[in-house]
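I am attaching a structure below and will ask some questions about it afterwards.
All protein chains but one are shown at their positions in the complex.
Right after this comes subunit A.
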Amino acid sequence: MAVDASPPPQWVTDLNSTPTSKPKSSFPDPPGYTAPLSAKQRSQSSKNAAVRQAPTTEEMDTLKMKKAWELAIAPAKQLPMNAIGMYMTGNSLQIFSIFMVFTLFKTPVMAVLALQRTFAPFETPGTSGRMIGVKLVYVLMNLMMLGLGVWKVNKMGLLPTTRSDWLAWEGERTWSERAVPREWL
């Protein structure tokens, strides 16, 4: 077969060997187009990111503490709204107010019971010492909620705080004399 000694056309050359780099062109990229990063660029950029994202454990702990504090204060934020709700429902014994008071008692108690689980994500060797304060505040806040419930129950007259509540336990006096009319004998 006779070998054609003539060089292949340009397009074949272009096809077989893709240019390694983008041909310099004076054309700017169209607006909105981002040129894909080259492998080198990619590796470069990743190298840069690793440098920015090297937080220390202290930083990490501070962050976690911040988050924990937020969680601890959260019940207090609900307090004003709950208080208004409680005030609005009145002191009569109705099914709605009873349910509301029930949740008012249930939520803080359940929250306190689930204390460890709530704060487990923030528990690190570094924060464990400081978490006690956070938890205390959390319990305190829940107790405030509970206090609101107690106040409400008291308003409803369900707390045995007055003399009349203990009247049944008070006895009639025993008199050491018994006087009767004669005709009763």
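The working rule: a contact is a pair of C-beta atoms (placed from the backbone, for glycine too) under 8 Å apart; a residue touches a chain by one contact, two chains touch by 3 or more; residues count from 1.
The criterion applied here is as follows: contacts and distances are computed from a predicted model.
From the set "Origin recognition complex subunit 1", "ER membrane protein complex subunit 1", "signal peptidase I" or "Nucleotidyl transferase domain-containing protein", the protein name that UniProt assigns to the chain left out of the figure is "ER membrane protein complex subunit 1".
Shown as candidates are A:Thr34, A:Thr56 or A:Ser176; the residue that touches the absent chain is A:Ser176. Here the missing chain is touched by one residue of A:Val12, A:Leu93, A:Val109 or A:Leu140, and it is A:Leu93.
The missing chain lies against subunit A, touching residues 91, 93, 156-158, 160, 162-165, 167-168, 170-185.
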